[in-house]
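One protein chain omitted, others in place.
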Amino acid sequence: MVDALSAETRAKIDAEIAKYPKRRGALLPALHLAQAEEGWLPPAKVRALAEIFEIHPIEIQEVISFYNMFYDRPQGRHHVHVCTNLPCSLRGARGLLRALERHLGVRAGETTPDGRVTLGHEECLGACAYAPMLRVDDRYCEALDADAAKEIVDRLE
Amino acid sequence: MQSAPWVTNYLTEHFADDAFRTLDGYRARGGYEAARGALGRAPAELVELVKNAGLQGRGGAGFGTGLKWSFMPADAGKPKYLVCNADESEPGSFKDRLLMERGPHQLLEGLLIGAFAIGAEKTFVYIRGEYAEAARVLQGAIDEAYAAGILGASALGSGFRHDVVLQRGAGAYICGEETGLLESLEGKKGQPRKKPPFPAQYGAFGMPTTVNNVETFCHVPHILRRGAEWFRSIGTEKSPGTTLFGVSGHVVRPGLYELPLGTPLSEIVFDHAGGVRSGKRVKGVIPGGMSMPILPADQLDVRMANEFLRERKTMLGTGGIMVMDEDTCMVRAGCIITYFFRDESCGQCTQCREGTGWLHKIFQRIERGEGREDDLAVLEDVAAKMEGQTICAFADAAAWPVQGLLRHFRSDFELHLRERKCPFAHSFEL
Partner (left out) sequence: MAKISVDGVEYEVSEGRTILQALDDLGVLMGQVEIPHYCWHPKLSIDGSCRLCQVEIEGFPKLQIACNTTVKDGMVIRTQTERVKKAREGVMELLLVNHPLDCPICDQAGECKLQDYAFEYGVAHARTREPRRAAAKRVDLGPTIVFDQERCILCRRCVRFCREVPKTGELAVFARGDRSLIDTLPDQPLENDYSMNVADICPVGALTTKDFRFKIRVWFLNDVPGVCTGCSNGCNVYLGVANNKVYRYVPRRNDAVNETWLCDEGRLSYKAIGAPDRIKETALRGAHGLAAATRGAALAHAAALLKRAVDAHGPGAVAGVASAHACNEDLEVLKRLLDGLGAQGCVPVPTWRADDLLRKPEQAANAAGARALGFGDPAPILAGIRSGAVKALVVLGHDLLLPAFLGGAEPLAGLEAVILLDTHHSELERAAHVVFPARHPAERAGTLTNHAGLAQRVEPAVEPAFEAYCEGEILAALGAALGLTGFGVAPAAGAGRAVA
């Protein structure tokens, strides 16, 4: 069961658990670590985590479903999320998103057929003065126009 | 992101210097001396000092920090925890991100002092999942601090044990609510807790806990170093100190501005941020992050501090100033605002779960040109029925902007109803 996670991931999870007075405190860190393996959290990994944390798998599944950054289905190799909240929309974020949708041939929420990019939109990412902007995986790309955004996306493998 | 605000003060004056992020660079500027001094004083004294300084929490609620610290039981007989709320997700706010990316040790010093003041053996820093860079920088600073003996078994050699644990969130605005944060920290869904009990009685992992915002902690070393009187000499009588105002939207120079509380909004928007771009006029400004009611163009004289903003039926919040020009359709703005609250509601309380959805659907319908006569009355009534009746203030935060828009921009709505479409051809695209 626990084999669904690599030894390295399990070791990192153990290190996190040691930091908390109660085991379950390390669940979010563990989910990030487990998800880093394949980009999403399949049932086998959820069951493995349930064993490690000594809780029912459904308690982990409901946690996954609550948070935007945890995925219960396969994702593209890269996440490209355009912030479409108010300050960014005031400065053209929605047009930017639509340009990327046309450029990639997918709607926000979908993954390109080659599995390269999952395009999405997000709430305020804390870059309001540098709008419009987007997040690529764990990097922020700020103060963009449509061309700059397309360029960034094209460089992704 | 800019490396330093356009206007700096004691919090950010060294931010342009990359070295300030490192332990050596921070110490070269006197870093951790305030903490060293604090660790030699009685914790109760530190609480009094912060109380006397009048530091208000900078996370949006503006609660007195010293007062909050004093709620912690003195001899709990169990571990106490400090929690740093680094979940900054309020639309329009990006100050905490800069404070963490450019001044991580300043934050750590504030945490150390705060932890000692309340007797917390451990601090959990809960940072929003999307702030990967800030988390990286902060973890680097934590590692440096441990290596130098500033954190660990005997902080700065004082004998006070202090550990800092950084946890990343995973994308949910409600985890910025104090008890929603605690739930998430404990590995659960970030659903705010019923109060009572309050965190000082039952907090992280059931232990007495104090939760404060990133910026709040950053002020602490300065208060320690220069005293309460100095702190009170800046800002207003009721709201001392500076804050980082984040200006965004249709201005010439968006960005962060560290200014004293009480600075007039017009000064921030027109003098500092260069006014509205492209020669347009301002239509409305949201003064404190998207939860705070909007102000119309003729009310920008207001001084940016809670005691003044409250008179105008709004609040300082997180100082996220969003400027909207004359072309802006306020119903469209409302569509974005209500979508956000609908998306981020945790879903526990009836009024919030159903109310946020209903408000959003009505806004969308009005924007589409299918609004009806009684829609405005329904919006007002639903917003009123959401206020003051839920487990946490999210429902209030969802209701207030709607009330603000109706209060000051009712004509935008009525135009949509009359013309059966959105008449603002030049407004931002939805």
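A few comments on the model shown:
Order as written gives the chain letters A and B; numbering starts at 1 within each chain.
Here is the rule we go by: a residue touches a chain if its C-beta (ideal position, glycine included) is under 8 Å from a C-beta of that chain, and two chains touch if they have at least 3 such contacts.
All of these numbers come straight from a predicted model, not from anything done at the bench.
When the whole complex is considered, the residue among B:A4, B:C218, B:I391 or B:C422 that touches the unshown chain is B:I391.
Checked against the full complex, the candidates A:Y20, A:F53 or A:F66 give a single residue touching the omitted chain, namely A:F66. In the complete complex, the hidden chain is touched by one of B:C84, B:A172, B:A200 or B:A228, namely B:A172.
Listed residues B:A76, B:A147 or B:V378: the one in touch with the omitted chain is B:V378. Note that of B:S345, B:Q403 or B:S427, the residue touching the chain absent from this view is B:S345. Interface residues of chain B facing the missing partner chain: 172, 174, 189, 194, 196, 342-351, 353-358, 361-362, 365, 372, 374, 378, 382, 385-386, 388-391. Looking at chain A, the residues touching the absent chain are 56-59, 61-62, 65-66.
Here is the rule we go by: only the chains that are shown with their structure count from here on.
Computed centre separation for the pair chain A/chain B is 24 angstrom, with centres defined by C-alpha atoms.
Chain B meets chain A in the complex at residues 1-2, 79, 88-94, 96-97, 128-133, 163, 165, 167-173, 184-190, 205, 207, 246-250, 254-256, 286, 290, 320, 322, 324, 328, 333, 336-337, 340, 343-344, 346, 428-430.
On the chain A side of its complex with chain B, the touching residues are 19-22, 24-29, 31-32, 53, 62-63, 66-70, 84-87, 89-92, 94-95, 122-131, 135, 138-140, 142.
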